[in-house]
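Shown here: the complex without one of its protein chains, the others still in place.
This part shows chain A:
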């Protein structure tokens, strides 16, 4: 039997922008940017959704092996991603396409990973954005260790905004069941590491509902480990920004870890490989469609006369241009050189791999030689 679980709209949910596009005040969290910034967020949200839509279609056309869609989670990612400073460091899962966008990572690098040409061809140090981690929850420990390094580097609590550094680990609701995540909570709190655990509770771990992961709201887990947790409306880009910004500042100031639970919903499948109609009801989807993270920002901008039709047309045009770029560049992406698999297994090459590579290169070339003869 499944335990009861409060599914949504609990009083503790921090919300600053309603699904209808109305601003709300919260006693602890305020959105401190101007309306131009909100227009910028809207641009980010639309671009991110378009990256997702295009990649999904490329997968359906056989151009990608698989794709993990972020549809519905754009606000959680853009809000938290835009709250980061340049020196902060992000440890993503495999679904943080919106955070990657905020960090300046080329979407084609994400697509390349899902196409299977490499395991993520971007420089994590350049963007402050680690490679995608596929094993659920493993990255939360990496984030904690990295934060312990930041601490040892003396980059916490100096009151220098250019120096003080926070680390963010993204994870999903399913990941909270993993041992590694619980170990990360323990290490981060006993060492007071400057790390923010940003859970996107999208309600589903592939086909398993949140009831299979927890009997309490996830943000309350933190208190058992001895650090604060907060639940935010994950479909509200203003609230996710404000809450994450506060959490990051606490970490940077030396206040230790914070858990942010962004309460959101995965509108699509877990990946292009599964079929959500087998495990969830249409009613639920319809309920969450009314909370769409893009629609409410648009409603706010329109309702208050902050953006005209030309603005929205321009955003769409930008998205169209990006989409066309992604389509043509993906199709033009060359297959990697197979001999590369023997390189960079280690920093210092081994005789064994040198030998295997030499054999393989000759073997491979023999087919080309045969083809010339015939």
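FYI, a residue touches a chain if its C-beta (ideal position, glycine included) is under 8 Å from a C-beta of that chain, and two chains touch if they have at least 3 such contacts; residues count from 1.
Just so it is clear, contacts and distances are computed from a predicted model.
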"ATP synthase subunit c", "Lactate utilization protein C", "Alpha-ketoacid dehydrogenase subunit beta" or "CRISPR-associated endonuclease Cas1" - which is the UniProt name of the missing chain: "Alpha-ketoacid dehydrogenase subunit beta"
Contacting the left-out chain in the complete assembly, out of A:14, A:47, A:76 or A:131: A:131
Contact residue for the chain not shown (choose from A:308, A:324 or A:352): A:352
Chain not shown: contacting residue from A:21, A:40, A:149 or A:209: A:149
Sole contact to the chain not displayed, among A:179, A:305 or A:334: A:179
Residue ranges of chain A at the interface with the undisplayed chain: 91, 118-121, 123-125, 130-131, 133, 135, 138, 140-150, 152-153, 179-180, 183-184, 186-187, 190, 343-348, 350-352
